[in-house]
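Before I ask anything, here is the structure I am working with.
The complex appears here without one of its protein chains, the remainder shown in place.
== chain A ==
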């Protein structure tokens, strides 16, 4: 689905990413890990077209999104991609329900009724059906993060990007979000997430370890293995090598 070819990113005089290449296939669940400041979030934003790249290209189903105009890219993100951020980000003048349906209404791919139905389904799926009319400051962080996932999913995107989706959540909320991501991926959704949390990364099929702006290692899990143990072992081995 996404082919990342030799991308580099620098900001002023600082090089953040160096010649990174990898591929995300349909239905993949890719986790990006690495120490703070290693460039993992930058990688996520560069691939999703939210941030520009200095060199290389990102192909989305063969389309080079790195060369798209800003307007074109916005529309592309609206329809093809979903985003979830570490701190749930929502417009404070809209209710939670309106925040969720807004991208759907702007995209105009479906009728308003269908968008509302879809939002209600997603909210039910995420177990937040009762909070739709509430203000974003009237719900818990976990509920808000699940609402963010609903919003990211409203246009049935082809890929879901998540930046530390459980970073600001307590463990109960983290478990809920992880379960949701797992279910979504099981239903065929392609996911790429940046995370510090090995439990979240263990839900992925592929883990990229970024260090100093480069892919230091890549781990693909075989079917049926205990991913958490396997990942723990891999990370330990990787850390000891480092």
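Here is the rule we go by: a contact is a pair of C-beta atoms (placed from the backbone, for glycine too) under 8 Å apart; a residue touches a chain by one contact, two chains touch by 3 or more; residues count from 1.
Note that contacts and distances are computed from a predicted model.
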Absent chain [UniProt protein name; select from "Spore germination protein KA", "Putative ABC transport system permease protein", "2-oxoacid:acceptor oxidoreductase subunit alpha" or "Peptidase M16"]: "Putative ABC transport system permease protein"
Touch with the omitted chain, as defined above, among A:14, A:93, A:171 or A:222: A:93
Residue in contact with the excluded chain [from A:1, A:59 or A:102]: A:102
Touch residues of chain A, complete complex, unshown partner: 41-42, 45, 50-51, 70-71, 73-75, 77-79, 83, 85-87, 89-95, 98, 101-103, 105-108, 111-112, 115-116, 135, 137, 151, 163
